[in-house]
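In what follows, a single structure is set out as structure tokens and then discussed.
Shown here: the complex without one of its protein chains, the others still in place.
We call the chains A and B, going by the order they appear; numbering starts again at 1 in every chain.
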Amino acid sequence: MRHKGWMALVGIAVALVALPAIRHATEFPMFYLIFLSGILFWTAQSTSWNILSGYSGYFSFGQGAFFGVGVYTMAVLFGRQGMSWWAAALVAGIASMLLGLAIGTIAFRLRSLRGEIFALLTLAIPFILASVARLSKTIDGGQGIVIPVPVAPSFLSQFQEFVFVVSGVVALFALAVAYWMQHTRYGWALFTIRDDEDVAEGLGVPTFFHKMIAIGVTGLIAGVSGAVFALQLGFVSVEGTFNLDVPLFVIVMSVLGGRGHWAGPMVGAIYVYTLQNRLASGGFEGWSLIVLGVILVLVMLLAPQGLMAGFRRRPWLSASVFVVIFLGLWLLGVTTDPVTSLALALGVTAVIAFMPGGRRRLSQGESDTGPAQEHHAPVGDEATAERAGTGRPLLVAQDVVKTFGGVRALRGVSMAVHEGELVGLVGPNGSGKTTLVNLISGAFRPTTGTISLDGEGIVGSTPHRIAHLGIARTYQIPRPFTSLTVRDNVAMAIMFGREPLSLDVSRRAAVEYLDLVGIGGRADALPGEINLHQRQLLEMARAIATRPSLLLLDEALAGLNPVEIDNAVDVVRRIRRSGVSIVLVEHLLRVVNQLATRIVVLDHGLELAEGEPAVVMSDPAVVKAYLGRRADAAGE
Amino acid sequence: MRRRARILAIVSALALVAAACAGDSTTTTAGGTPGTTAATDTTVAPSTTAAPSTTAEGSGDPIVVGGTLSLTGAFAATGAIHKLAGDMFVERLNAAGGLLGREVQWNLLDDESDTANVAPLYEQLISQDQVDLIMGPYATPNILAAMPVAERYGYTLPQHTAVLAPLMTYACQFPGWSIGPEPNSFIPNQIADALDSLDGAVSTVALLTNESGSTAFVSYGIADDPDDPSTLNILPERGYEIVADIPYPPGYEDWGSTAAQVRDANADLVLVNGLGVEANSLIDAMQQLDYAPPMMFALFPAPGPLLGLGDAAQGTLSVSIFEPNEPILEQMDPEVGEIVDEFAERAAAEEIPYTVFETQAAASWNAWEILAQGVEGAGSTDGQGICDSLHSTGADLTFSGAVTFDTAVNNFWETTEGLKQIQGSEWVMVWPEDIAAGTLAGPTG
Partner (left out) sequence: MIELQAAVSGALNGSLFALMALGLSLAWGFLKVINLAHFAMILLSGYLTFELATSIGLGPIATIVITAPLMFLVGALIQLGYERFDVSELNSLLISYGLLIITVQVVTNIWTADFLRLPPEINPFSAQSVGVGSLRFPVPTLLAAGFAVVLVVTAALVLERTYAGRALQAFGQDREIASAFGIDHRLLGVLLAGAVGASAAIAGMLFPIGGTLTPDLPFEWIGLVFAIVILGGIGNVTGTLYAGLLVGAISGLVAVVWTPSTSPFVVFSLVVLALVFRPKGLFPQKGG
């Protein structure tokens, strides 16, 4: 796919350069360049939207803001002030990027601003910008701005060719960036954010940083694209720029085409633009919106993943059907012009996307890196392995209190984990075990109290930083990245570890961890295809792939049958042998007895008892705490 | 279930594809009879770029006029009027022998009121469909979008409603509705003239403005020049105090609050430089506050709805270049009466709510006449030839008389626009007195 992608981009670049020249030679109607310019514009806009929203899952309804900033920067700087058009376009891109970064700074900092809240925030921004543009006479004042025709370089004598080439450059840039991101950590960080942001953060992905990059890039591309489009329009007005068209259509195109792939939005743009164009020019009076609406509904119902996903299941069939029909209709003269042939070819090809079956549904990027080769990623910290059992304090929690609203989950817990230990953290439901784990991993901050790792205080650090310092955790209900394969799940943890590694290297190194926990054979499966036990093992593999010095296992054995439990216990032992200190939160007392070197019992947010397993578990206070509730104290 | 759904989808897709085929091979022409597209060459073999035919004598091929109108979307209400007027004109033209002895066909596309659609559609009409002539779209931003395309290909662009003269810089653009080269000066001065004749009955004015395009221009002049003539400047100079200046955005909803402000200002004349039904909404809102201003003016309203307000809208003023009032019709060619009647019939048949042939339709008619006379004068469909012919001989318009085109004023001919007023159940021309069909009624209450 790598090579195919590159070839596609190069092909587009070649076409861009060649078409005006071909037009000079054959003198085909200028209209086709205009048509293609329209597609290029929408490709740039929807690809830029997809980089943030498709890849990361943070849906933005505010593409109009970036577009509008681009348009008006060009209008004011070039149209009114007389700056050169390309300088104005660059300024437009930068201004739009800054707007994106500003929005990101506000929106991404706040944990509460996820999902739909972010979407609504971005919906409001264009309205604000629109009213500012209307209120300010320097910007617009309401009457609109006329944009003169720029002076084009001499070899692009015609204005429309000039627009075509410039639009093409912008679109190509957008596609290249999307493509590059999809194949590097920048895109992969976004995919993990999309699948499960909290988990990603806990594995070491600097989520804020990557989201800012995504929104900045979106703004940059959309701004430049808008600026170039303004040149084409010739006259801009507030209501014409800041309406719902751009924001809605980039979503339509990206979702229709497919959000997970760099070329998806382009495919969507081609489909929607061609369809609209044919509807408008085909004399479909009174039908165009109906047809468009029906097609939108049908495609979303029957190919909710988008057309690209369907095409990728049958790539050769799709490509050949399209080419045959398009060229056939055009060259045989069945239709009056190539654009109609295009529309028909696209329509028929789309049917292929609806057909079920075909190649196995591919996960995010194919795992075609071949069999594992050298394993160089060490498990655990080598220094720790040497000092296994030295007993020096690794993690120290002091008087930790955590209140949520009116509930005091932890009321002053102090505990320490020494190197090489396997501490069992037990207690009835509601005693605060998982809360303590969340605090140690950085998901929450303690209300009061300190926590330190290797003597360094970690309260207030971001989870990804804590991960890099050496703390990893698993979740009671496994939370794998659902769109990545088992191998890629682990590869993510390696890729974003203390030292950044490339995707290929990470994938190769992932195998070792998979083997350690025993699921190496399922490396290419998707998490949805493996059973609960395997998912739990995947959790562990992913966690240890971050090479932690401390691993927090939160009820990692929940829901398993006895055979699976025994296997899991073996795995935990293996992990411990590799030099990782462990805190094991568990209900199953027999497991705790088997594994733990020391037990800490929590009850009602306080430490109830602490010490060797046999001693602690026969402590009358502990027994009462367990039997006094309907907890599963009758653990094996 | 999914099986059946997929089959359904495939069938629908094929049906749509088939429909697309069918749609592609017809174009709408005057009267709705399907014709063939201008480009009969169906291969991609190179065709000459836009070189409109220059044959001088009737060659039998129809002359195709391409253009777009807002048939759906925000401007569609008025787009329908222009479509009907255009259809009627083309039919009469063909009945009288067409242009240069050839039948005229109007290839009309729907730009869906979306400015971004206009330029590509005109490009298509010109460079792909190779139409011989073009007619402008409706609404100022759309006309401005079509203008550079026309200019690039050297097509003459007759247009019916863009009155923002300073922006219409293309030498071969010809307006069907002219308020002169400076509407921002002409309109306020004309209003002031009319008010002067009321001998001091009106002294204060509340100004409301739709902040977009031509309405903002008339109220405030060119955006970054506060000294440009404007309603805001001129009325005080003429002795009329502006006691409230309320600009509002297009799509404004909150008329109740604005009505309170207007009532409070207590002006003799409420001057609404607005569009569509904004004046209606304001009147409704003022009624709800138990307030009726002595006099009202609306710049570019949708004419029908205001009449529907009955008493509340009596005496409202607006601008017009033509109203089919009896006294006016009597002085004109009987053909005018026929046009007015036919329009009313056909509008009713097409269920257009307001069936009166008035200023908008007249502007359309003017634009078409300019085009037709230019072609006949040039003896060809060559854009430059038409343009030159119009510049040298001007045009003789049924509804606006003899006009001349001077590029120094962007071809905006000396205007015949006057003021109309709602009297009874119709709009009546009331100013200037020499073209009036009725007397200007002064403020009430």
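In this section, a residue touches a chain if its C-beta (ideal position, glycine included) is under 8 Å from a C-beta of that chain, and two chains touch if they have at least 3 such contacts.
This structure is a prediction, so every number in the text was calculated from the model and none was measured.
J.: Could you tell me which of A:297, A:323, A:407 or A:615 touches the chain that is not displayed?
T.: Considering all chains, including the one not shown, the answer is A:297.
J.: Given the contact definition stated above, which residue among B:198, B:222, B:242 or B:260 touches the chain not shown here?
T.: Considering the complete complex, B:260 is the one touching the chain left out.
J.: Given that one chain is not shown, which residue among A:90, A:135, A:317 or A:558 touches it?
T.: A:135
J.: Provide the residue numbers of chain A that touch the chain removed from this figure.
T.: Output for chain A: 59, 106-107, 110, 112-113, 116-117, 120-121, 123-125, 127-128, 130-132, 134-135, 142, 243-244, 248, 251-252, 255-256, 286-290, 292-297, 300-301, 304.
J.: Even though one chain is hidden, which residues of chain B still touch it in the full complex?
T.: Output for chain B: 1, 71-74, 76-77, 79-80, 113, 211, 246-249, 251-254, 256-261, 263-264, 276-277, 280-281, 284-285, 287-290, 302, 304-305, 308-310, 312, 350-354.
Just so it is clear, only the chains that are shown with their structure count from here on.
J.: Which stretch or stretches of chain A touch chain B in the complex?
T.: The contact residues of chain A facing chain B are 26-32, 34-35, 38, 80, 131, 134, 137-138, 140-144, 146, 149, 158-160, 232-235, 237-240, 245, 277-286, 288-289, 291, 294-295, 298, 301-302, 330-331, 333-338, 340, 343-344, 347-348, 350-351, 354-356.
J.: If you look only at chain B, which of its residues touch chain A in the complex?
T.: By the definition above, chain B touches chain A via 2, 5-6, 9-10, 12-14, 16-17, 19-21, 23-28, 37, 39, 42-44, 46-49, 71-72, 109-112, 114-117, 119-121, 123-124, 126-128, 130, 141, 144-145, 147-148, 152, 167, 211-213, 216-217, 220, 222-224, 247, 249-251.
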